[in-house]
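Pasting in a structure now, in structure tokens, and then I'll have a few things to ask.
A protein chain is absent from this complex, but the other protein chains hold their places.
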Amino acid sequence: MPFTTGEKAESPAEAASAPAPAEGAPGLVARLKDNDLVASFLASKMTMVAAVVTVVLVAAALFAPWIAPTDPFDPAKVDLLDSHLPPRWVEGGEARFLLGTDDQGRDLFSAVLYGLRVSLLIGALGVAFAAAIGITLGLVAGYVGGRVDAVIMRIADVQLTFPAILIALLVDGVVHALLKGASREDTAFGVLVLSIGLSFWVQYARTIRGSTLVEKNKDYIQAARLVGLSPVLIMMRHVLPNVVGPVLVILTINLGLAVITEATLSFLGVGLPPTQPSLGTLIRIGQQFLFSGEWWIVAFPGVTLAGLVLAVNLLGDWLRDALNPKLR
Amino acid sequence: MTEPVLSVRDLRVEFATRRGILKAIDGISFDIAEGEVLGVVGESGAGKSVTGSAVIGLIEPPGRIAGGEIRLAGERIDNLSPQAMRHIRGKRIGMIFQDPLTSLNPLYRVGDQLTETIRTHLDLSPRQARERAIELLAEVGIPAPEKRIDGYPHEFSGGMRQRVVIALALCAEPDLVIADEPTTALDVSVQAQIIALIKRLCAERGTAVMLVTHDMGVIAETADRVAVMYAGRIAEIGPVADVVKHPLHPYARGLMGAIPSLETDADRLVQIPGAMPRLSAIPPGCAFNPRCDRTFARCRLDRPEPIVPAAPADAGHRVACHLYDSAEAEALP
Partner (left out) sequence: MIAFIIRRLIQSIGVLLAVALIAFTMFRFVGDPVNQMVGVETSAAEREQIRKSLGLDDPVVVQFGRYVAKAASLDFGISYQFRQPVTKLLAERMPATLELALVSSAFALAVGIAMGVYTALRRNGWLAQVFQAVSLVGVSLPTFLTGILLIYVFSVLLGWLPSFGRGDVVAVGSWWTTGLLTWTGLRALILPAITLGLFQMTLIMRLVRAEMLEVLRTDYIKFARARGLSQRAIHFGHALKNTLVPVITIAGLQLGSVIAFAIITETVFQWPGMGILFLQAVQNVDIPIMAAYLLFIAFLFVVINLVVDLLYAAVDPRLKSTVTAS
């Protein structure tokens, strides 16, 4: 036990009479093991596996252009003669295509990597957008109070009437109606981020508003007011840092939901078009070939999507339980 | 001498935690005779409630009884099967919990909770059980019991609910009642009534009582004997008059000194310095030694066993302190 030297030196009497600070300064490893967050992480093999899967998938998405054997969306490199090939290890598969090809002759492995990249990017941007809206509105509602608060929170209440996927579908439909000139291909990405952002902001707003209400009555905020700082400055510099903690947990939990939402919209045909597919689009395409036995076209994007969401959800659960049991 | 109702010998209870094993109860022994009220006092965390839970067989994981014996009227009960233990709970040992607001199921009528318990232990028809429930409610002093029996717990005041809890604990005429801080959650004005009620009902039935509390006043009024617990051990046990008037163990002295009374000057209330050690950091030797003003070398080495003090000696008086070991006493200046 090389890291616990501090404890032996003390007399038992001291340890008993002065409990907390008397335990000396054990080494970093020992201290980490004593930390509840780390301990719960180490205690759960599942969480560790989830962390590894998440890191691998995020890395694969980030480095997709370098990992992928081909650019699946470069028409010059795609040959229709290669279409419908099964994975390499299945009879009829070719060494060039690890996971087989789709109906266009695109390499599925590359397509899944690029699809993962798109899915994660939209999910992350959507969640970030939602957090930005939610945090701003929550801060304003909590800090300003009164009628502004009432209006914002009533909107939140009404929105909670509808599941996120429905809101996202509505936003998608309305925005496309407003942008009737533009083609779906150009606008799909932005519309998806917008839809996800507008579907998920409520939880952030409620959380932030709640803690802002508590925080704004504390002395240091009163002091900042007396000094004459502008409300915007107070909110940004003083309130925000003190209320933003739980947002991390919501962010993680929402990332899984956002990825599912994007995939669902794309699957339903109102998300990304086949020319720039996300995992959801790939699944939509692959579903058509299920009955002809070409399972791989839907299976690999499907497994990737499920694995990603499962891993992120596990991490979110762990974070929530470890950081803030009350958020349950 | 007749068999005591409850006899506990060298009981040990441990809790396994991530940071090692905590000894919540570390080798305690005591008896309770028929009709006797044993008060168990000590600070929170001293192991009073855990002792009660151990006796009634409700220690939950990660806790477990790690050693010793518990006998009810001579019969060992600490190693019974869960099924057999269930027939002892409620039937031969009744329990009264601290908070009457939370110990009754809010969704069940008071009468249903009573008849359910009665019919679990006694072979009665629903109608007989209901009649018995009404009798019990009357006995614990609930007015218009035939009406109130169909009420829900939230329709009763705190004191009334505790009366219901007492009726529930007594409904199968147990040999022993464990009352775990029965008045702590109540208004001061009803505390005395509840204590008097428990005492009267148990005296009428000859029921032995283990009264767990941190209220020395309650002990002094109610108990026949008292056990003072500290850090999972019994520091001193004996007849209430002896222990309250002439406490021997330095910890017990501190406790008694902390009781305000009309005779002593309020300025001279004694405070025990420091705090009870955490169960994970109990010092070797006597658990009280870091806070004791009469510590000497042996206190840090040997754990004191309960001994009969030299004087003033009552038959049942025991104290776990090296000061009263005759050999040591002589050596002291």
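Which chain is which? They are A and B, in the order written, and residues in each are numbered from 1.
Simple rule for what comes next: contacts are C-beta pairs under 8 Å (C-beta built on N, C-alpha and C of every residue); 3 or more make two chains touch, one makes a residue touch a chain.
Predicted model, so just to flag it, every value in this text is computed and none were measured.
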**Message:** Going by the stated contact criterion, tell me the shown chains that border the hidden chain.
**Reply:** A, B
**Asked** Among A:Leu57, A:Leu137, A:Leu169 or A:Ile234, which residue is in touch with the absent chain?
**Response** A:Leu169
**Request:** Consider the whole complex, including the chain that is not shown, and state which of B:Ala46, B:Ile77 or B:Met95 touches that chain.
**Result:** B:Met95
**Message:** In the whole complex, not just what's shown, which of A:Ala132, A:Val158, A:Val214 or A:Val232 touches the removed chain?
**Reply:** A:Val158
**Complete:** Note that chain B touches the absent chain at residues 56, 58, 86-91, 94-95, 97-99, 102-108, 116-117, 120-121, 152, 154-155, 165, 168-169, 172
**Asked** At which residues does chain A meet the chain that is not included here?
**Response** 154, 157-158, 161-163, 165-166, 169-170, 172-174, 176-178, 180, 256, 260, 263-264, 267-270, 280, 283, 287, 290-291, 293, 295, 298, 302, 305-306, 309-310, 313-314, 328
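We adopt the following convention: only the chains that are shown with their structure count from here on.
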**Request:** State, to the nearest whole Å, the distance from the C-alpha centre of chain A to the C-alpha centre of chain B.
**Result:** 53
